[in-house]
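Yeah, one chain of the complex is gone here, protein chain that is, but the others are all in their spots.
Coming up: subunit A.
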């Protein structure tokens, strides 16, 4: 298990891996928004957390279609499926590796990008926290969709179409928790706890669905 995690991480961060591309994409999204809506500092500070969340969602989608595809192409997936460890656990480990190389890095990079969007320290902290808690759910939802589309030649677009509807609740509660933390009267804990609950829910459902989908490809 640990070997698999380390292997996936190494693949993500070495040359040609998707980990840093995601970060660059995130930077591009954040940099484009001020051009689109104008460099109004106050407006940027207000919608900044939402922009960071949308950027994180898109960046997480970016690498998802490759989650199982490379393994399928070189046959590693068949070996993984023949292991004695349950397939859903293997999927969970692969999701963790993907999350570390996408969600975790994005969450850690928020202080830098937050400055570009004129966010205050509190807003940066809140966005970091919610991204840290919320992005695993995005990866886990995406694992199901990636497994479903793994056999398709152009699965990447379809993954986005399938993931987005399910990811909307995560986005809603992530952004509302962040906004609640910044504006005092709203309750922070309620959306934050729902975000954690979504995370746990998809930690069960996502790997199970992905494992079922991968198995059904074989017979």
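Convention: a contact is a pair of C-beta atoms (placed from the backbone, for glycine too) under 8 Å apart; a residue touches a chain by one contact, two chains touch by 3 or more; residues count from 1.
Throughout what follows, contacts and distances are computed from a predicted model.
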Name per UniProt, for the chain absent here [options: "Extracellular solute-binding protein", "Membrane protein", "Tripartite tricarboxylate transporter permease" or "Heme exporter protein C"]: "Heme exporter protein C"
Selected from A:27, A:89, A:116 or A:158 as touching the chain missing from the view: A:158
Identified contact with the non-displayed chain, of A:22, A:55, A:103 or A:144: A:144
Missing-chain contacts mapped onto subunit A: 144-145, 148-149, 151-152, 154, 158, 161-162, 164-166, 168-169, 172, 201, 205, 209, 212-213, 216-217
